[in-house]
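One protein chain is absent from this view; the other protein chains keep their places.
This part shows chain A:
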Amino acid sequence: MAGLYRPRRAAEWATCAVAVLLVLLGLPLLIMGAELALLGGSFYYVVAGAAIIAGGVLMLMGSVSGALLYLLAWLLTWPWALWEVGFDGWGLLPRLLGPTLIAVLVVLTIPVLRRVQKTSLVRKGIA
């Protein structure tokens, strides 16, 4: 199993920080979301939490798919948010603002992750 990649340059350190952030944000979503689902509430949070943690872990392993997983979760959040509250601005605010800001950060990590992934493949090829 592939381990965590070792960041070398500033961009890689920043990517790593974004990945850690995803895991840290995903954990409360997963834990509180699980209780919410058990109490008969929305399943969105536990599912989103799991996806975001998985995305963060994959990113820490240097995989682009981690970033793509986050972006997929973010994209699917839009129809869910609209389904829950419609076009109510105050209602959309907590559901979309934060996740969108983070999506911007995640998009910025994609080129870095691409490079990391390529290098590690090259390294594996050599070995």
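Just so we're on the same page, a contact is a pair of C-beta atoms (placed from the backbone, for glycine too) under 8 Å apart; a residue touches a chain by one contact, two chains touch by 3 or more; residues count from 1.
Keep in mind that, in the parts below, contacts and distances are computed from a predicted model.
For the chain that is left out, the UniProt protein name among "Pyrroloquinoline quinone-dependent dehydrogenase", "Acyl carrier protein", "Probable DNA metabolism protein" or "Na+/H+ antiporter subunit A" is "Pyrroloquinoline quinone-dependent dehydrogenase". Checked against the full complex, the one of A:P7, A:G55 or A:P99 touching the unshown chain is A:P99. If you put the missing chain back, the residues of chain A touching it would be 25, 28-29, 32-33, 35-36, 39-42, 45, 48, 84-85, 88, 90-91, 93-95, 97-99.
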